[in-house]
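Only a single protein chain was left out; the remaining protein chains are all shown in position.
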Amino acid sequence: MSAPLLRVETLHVWFELAGGGELHAVRGIDFELAVGERFGLVGESGCGKTTAILALMGLLPPNASVAGRVVLDGEDILARGEDSVSPHRWRDIAMVFQGAMNAFNPVRRIGDQIVEPMELHRVAEGKEAHRRAAELLELVGIARNRIESYPHELSGGMRQRAAIAMALACKPKLVLADEPTTALDVMVQAQILNLLVSLSEELGLALVLVTHDLPVVAQTCGRTAVMYAGRIAEAGPLDALYHDPRHPYTRLLFATTPDLFEQREVVSIPGVPPRLDREPAGCAFAPRCDSAFAPCASVTPRALIVGDGRTAECHLNDPAARAAS
Amino acid sequence: MGRGDYIAKRVGFALITVLVAITLNFVLFRAIPGDAVSALRCRQCTAAFKEFQRQELGLDKSKWEQYRLYLADLAHGDLGRSLRTERSVASELWAPIRNTLPMVALGTFFSILLGVAAGVVSAWRRGTIVDRGTLYTGLGFYSMPPQWLGLLMVLYVSGWLGLPTSGVKDPILGILGDASTWDVVVDRLEHMVLPSLTLGLVLLGEYALITRSAMLETLGEDYALTARAKGLSNWAVVRRHGLRNALLPVVTLVALSLGFIIGGAITIEYVFSYPGIGLAIVEAIDKRDFPVLQGAFLLLTLSVIAFNLLADLLYFKLDPRVTT
Partner (left out) sequence: MSAGVEGAAFVERQGRGRALLSALRGPQLAIGLLILLAFTVIAVFSPLILSRDAKTKVGDVFEPPSGAHVLGTDGGGADMVALLVQGAGVSLAVGFAAAVVSALIGGAVGLLSGYFGGKVDTLLMRITDYVLVIPDVPLMIIVAALFGRSLTNIILIIGAIYWTTTARLIRAQVKSVRERVYVKRARAIGAGNTRIIFRHVLPQVAPLLVANTVLLVALAIFAETFITFLGLGDPALVSWGRLIENAFKDDALLNEAWWAIVPPGVCVTLLILACTMIGQSLEDSLNPRLRVGHLSVRRFRLRPLDGRLDAE
């Protein structure tokens, strides 16, 4: 395998809380991404997935602190904080935010907002930049003349397409998409996902898709990581995770997703994720786990290789731990 | 609802409000215990004179007839006559208005400019000493009665700055020798500084506070995060994505606080003996010269309505989403 486009190593994020204390939102995650690869990051809300990708771009609020390495094309872009990460923003890594949330400033024209990063990063200027913005809109399936429109004049689905066009403005190598389809209806959702896949294939664009919605990942991504309480519980090819989950959380997460054809009971996972203002003892998932056994409450599980390109953090995969109990 | 309809709607609203204001003005001044003339205080006010005035004002006619006459007079720009000087109210008020307008405009302009700047800096440096300083200074000025701040100005600031504290012009300027236009303008400005500054400081706090919170809210929006993700520097995000959005509530606030601005201007003019509309009102109250009072109140109301309309149109220009 050639050198990865992006390598994330032991990424941690803490938030200083207003009332004192700290929230350890991302607790050391690792993953790699090849050029043009589509990678899914799945988990319940509050598991740290959004924080993790915002950390990749150094977009955390001032009460946050970050540790770890984010290596893009061999360069650790977080090494010197804001100074080292800002030249890469939008130029190499762009972002698509949630559909319902407004990525566009409501009082400025769509076209101007797409042109903005081009001029900032000297990709194109003036007329040329506007021409390129119109082309990008066309590429995502919006009429060229919409560059003159204001955001509120576009439907939710169109606005999300425009946001994708905006992400492509500086020909990035990687696009981070945070719940890009959550607020959209199912038909539009499918269109947007198809658009993302085809753009990724045509332009050789790598994609990190963050979502709580497994079917969304199934439609778009190959390798996937399941996050729980700020750590990656299990990672590997999605179909392997589905057919042979090696972490109870992965299994339960799939079980919570309704299936049209299989007559299987949809379950919900009891309990709530742990509070992360103190370090959980043992496995963070243990209190909600249906297969927890002796070591889970006290010993933190380590990531074990459980197959080809697969890792899982669960004592069930550790013969020594099982033998001991 | 189209964008064009918005303008029509706002203008329509303004016109109806004008009618409401005129009616209110009429009703208020006829609802007084006794009538406008009996309260009059002046030397020549004998019983016969008062009776004559009553006929002159049409107070012997029915209320509806009076209302009709009032509207008809207004349509001709006739605001009635001062009971005290016998001159028309319009000409009584003309000079004061010319004095008040630049003073209030200067004060408001000063407060908006400085208030918005302070609010932006405060939001931008939130949580720092600068932010706290701005916050509490703003809150402090916001809490001061304007007339009292005016008195403090006279007491502590005027001597220090060497500025006049009363009137609108130097009474001896141009008498001992010819005064150039420049001298006259400078003299006028000097007399305007303290009243304007007082008004500006009183308003400044509120504008700074609203700008700060609007700015913070705007900067918390997703498009501000997107702008950062695009690689814009902090300052560029403020300039290109924060300012215009944060100005929207400021426009609304300025329009809403017009009543307060005018109220403040009235007491401030009184403190500085600045012969504007406020001083005219104070004198009319003192002498119970109701036609002047009524005319002044009507003018103030109409100008507030006009500025509200202006604010609506400005809002329309700033925010493309507005349609209703």
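To keep things simple, chains are lettered A and B as they appear, and every chain counts its residues starting from 1.
We adopt the following convention: contacts are C-beta pairs under 8 Å (C-beta built on N, C-alpha and C of every residue); 3 or more make two chains touch, one makes a residue touch a chain.
Here the structure is a predicted model, which means the values were calculated and not measured.
A.B. asks: Touching the hidden chain in the complete assembly: which of A:N63, A:S155 or A:T256 does that?
C.D. replies: A:N63
A.B. asks: Out of B:V116, B:V238, B:V254 or B:A280, which residue would touch the omitted chain in the full complex?
C.D. replies: The missing chain is touched by B:V238.
A.B. asks: Can you tell me which of B:T134, B:T211, B:N245 or B:T267 touches the chain that was removed from the display?
C.D. replies: Considering the complete complex, B:T267 is the one touching the chain left out.
A.B. asks: Applying the definition given at the start, please give the residues of chain A touching the unseen chain.
C.D. replies: 10, 12, 14-15, 17-19, 23, 25, 27-28, 30, 45-46, 48, 50-51, 54, 58-68, 78, 81-82, 97-98, 101, 178-179, 231, 272, 275-277, 300, 302-303
A.B. asks: Over the whole complex, note the residues of chain B touching the chain we left out.
C.D. replies: Chain B touches the chain not shown through residues 13, 17, 20-21, 24, 28-29, 31-33, 123-128, 139-140, 142-145, 147-149, 151-152, 154-155, 216-217, 219-222, 224-225, 228, 234, 237-238, 256, 258-260, 262-264, 266-267, 270-271, 281-282, 285-286, 290, 293, 297, 300-301, 304-305, 308.
As a convention for this text, only the chains that are shown with their structure count from here on.
A.B. asks: Distance-wise, how many Å sit between the C-alpha centres of chain A and chain B, to the nearest whole number?
C.D. replies: Roughly 53 Å separates the two chain centres.
A.B. asks: Given the complex with chain A, which residues does chain B contribute to the contact?
C.D. replies: Touching chain A from chain B are residues 221-223, 225-233, 236, 240-241, 244-245, 318-321.
A.B. asks: Given the complex with chain B, which residues does chain A contribute to the contact?
C.D. replies: So the residues of chain A touching chain B come out as 57, 59, 86-87, 89-91, 94-95, 97-98, 101-108, 116-117, 120-121, 150, 152, 166.
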